[in-house]
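Only one protein chain is missing from this complex, and each of the others stays in its spot.
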Amino acid sequence: MSINVHTISKKFDAFLAVDNVSFDVEKGELVSLLGPSGCGKSTILRIIAGLEQPDTGSVFLNGRNVNSLSARDRRVGFVFQHYALFKHMTVGENIGFALSLLKIPKRQIAERVAYLVDLVKLHGYEKHYPDQLSGGQRQRVALARSLAAEPGILLLDEPFGALDLKVRESLAGWLRQMHDKLDVTSIFVTHDQNEAMDISDKIIVINKGHIEQTGTARRVYENPQNKFVASFIGNINSIDATVRKDGIFVKGTDCRVGDSPACRDAKEDTVLLVRPEDIVINQNSSGLSATITSIRYKGSFMELGLKFNGTIVKAIDFSKREWHTDQKVSINFKMFKLFEKPGTLNGEIYENMDTIYN
Amino acid sequence: MRNKTITSGDLLLRTLSLGYISLLIILPVCALSYEALQSGAGTVWHQITLPQAIASLRLTLILAFIIALINIITGTATAWVLVRYDFPLKKVINAIIDLPFAIPTVVTGIMLVAFYGPNSIIGGFLQKCDIEIIFNKPGIVLALLFVTFPFVVRAVQPVLIEMERDMEEAAQTLGATAPQVFVRIILPTLLPSILTGGALSLSRALGEFGSVVIVAGNIPFKTLVAPVYIYGEMESYNRAGATSVSFVLLLISFLILITIHCLQKWSRRHEIA
Partner (left out) sequence: MKSPKSFGYGSKKKTAETALVTVVIVWVCMLILMPLYGIVKEACTSGLFSGLISITRPDALHSFYLTLMLTVGAVVVNTFFGIVLAIVLVRQEFKGKLALNGLIDLPFAVSPIVAGFMFITLYGPYGWIGSLFEAHGVKIIYAFPGMMIATLFVTFPFVVREVVPVLREYGVEQEEAAFVLGATKWQTFWKVTLPSIKWGLVYGITLTVARSIGEFGAVMVVSGAIINKTQTATLFTHQQFTNFDYSGAFAAAVVLASVSFITLVIMQYIQKRK
């Protein structure tokens, strides 16, 4: 089934949780709604499921307007953050629940349950109760349960939020495999950008109830459209800059960080966003001068804090060289994005100007 | 559980507790049981099978079960309404439910006589219709309903409040109608607490004295309940009769207590830590 969300909004008392959101999900896609806590992504998911009613706008499933359909009638699979397993039923009973509501012969239900139990690799646990399972196992039961009635779409609300890091990572990969095998259109809500980038066909970045950017993981990481997306996904350093005819300078200094962007006029108020892995550090003096203020060993790389023209930037170094604090080094920005600060706004959302490669 | 060495302070507390409970609960129970059984099980049986005794026991048990059943239905409905819905005066109603816990049983009896007795409007009206509430069985039922009402409500309410709504939403997304959700998801979760409240209701109804002694008229074979019978036997110095019937009631109380504890354990059997 395809999903179309068209200009939906939702208010809770005075709080605008969802602000005029529209997007499409093609049949068979695995899309994630990514954003910080409280940004409205769960609300959007629940509206699609029919657990909440939007104040304005419509939801279309396979081209059909489902606004008037209750959650019960929409035939969506929904996986909850805390699993919502029926504590008083066994794993088998949980998974077979949807089918037991219809007048399907017991034998058929048992067959389908057996198939799903195998699919989620919980063979042997059919008679167990949820309190006897680990978190990861419970989540797999929740998934199997939602798939029992063969829903057209699968909605997952922070399904791995309550689990340990390693379990999260393996389950995320496993979810992608499931999705490919079953070919069911899925939307999955998360605040963890690594998870989103790991398994989604498409990421929709949401902040304060509206969509910031939509795109593949690569696009959203390498081409953020504004400061929110750039700083939410991955880490980013932010340096105020001025664009002059002869180049881009750190604001208030004569420190030149790169060539002027092509076809752009001089601009007073811009901001330069550069990722830590795009800052190259050299021990010689062939670049811009900076001083090391902190060193953090992270195993496969070092994270260095650098004092640069009055601000602190973070850089990542894979070279495994020996650094020490207060060491004077020279840095180069391999690549950065330049954003224009609109004069009237409060400076939070910046308009994309250019991507500069050095 | 961390392993701790027992300090003398701990032992002191433990001794104080055991001492107090012995004097207050354990020894009195033993004393009564001893006295009842000392004269032999035969005497006990004889006493409780006396016509008046057995009539009172039967009346008490039947009434108590009816009361428990009524309370299970009304109590669950009340708890549901208080937790799930919003309506004017909700806070007031919630507070009123505790009133039977706060009011002396004698006052309850007097209240009922005042309101339903032959001198009141309602009582007079009912008398014309030939329905007698006071000094008859309906009066006892009313008194017992009053004093036992809060038990089921207060047992079910916290469970209902704690219940995670996402189980119900999950059932919805899986295709369950509202009645199906209630019967297959909510009711099983609530069942232990409903039964616990019912058991508490039952034990209270079995033992109720103050309100019943005023409202019932205490007519043998008609409105004489077991506790009032015991009191009567005591007053007429039939010690054996009083002891035997007391002993039987005590056994029933223990039975109910054990049932409640089993229910509590059962309700926690699938608790996810």
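So that you can tell them apart, the chains are marked A and B in the order they are listed, and the count of residues begins at 1 in each.
Everything that follows uses one rule, which is that a contact is a pair of C-beta atoms (placed from the backbone, for glycine too) under 8 Å apart; a residue touches a chain by one contact, two chains touch by 3 or more.
Source: prediction; values computed, not measured.
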Legend entry - Touch with the omitted chain, as defined above, among B:Ile72, B:Leu190 or B:Ile230: B:Ile230
Legend entry - Touch with the omitted chain, as defined above, among B:Ile62, B:Ala95, B:Ile131 or B:Val183: B:Ala95
Inset, instruction - May I ask which residue of B:Ala41, B:Leu69, B:Ile219 or B:Leu257 touches the chain that does not appear here? - result: B:Leu257
Inset, instruction - Determine and list the chain B residues touching the chain excluded from the picture. - result: 1-2, 9-10, 13-14, 16-18, 20-21, 23-29, 31-32, 35, 74, 77-78, 80-81, 83-87, 89, 93, 95-108, 110-112, 114-116, 120, 142, 145-146, 149, 165, 168-169, 172, 177-178, 181, 200, 203-204, 206-210, 213-214, 226-228, 230-231, 234, 242-243, 246, 249-250, 253-254, 256-258, 260-261
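By definition in this document, only the chains that are shown with their structure count from here on.
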Legend entry - Centre-to-centre distance between chain B and chain A (centres being mean Cα positions), rounded to whole Å: 55
Legend entry - Of chain A, residues touching chain B in the complex: 49-51, 70-72, 74-78, 80, 82, 84-88, 97-98, 101-102, 129-131, 142, 145-146, 148-149
Legend entry - Complex contacts: residues of chain B adjacent to chain A: 164, 166-167, 169-177, 180, 184-185, 188-189, 270-273
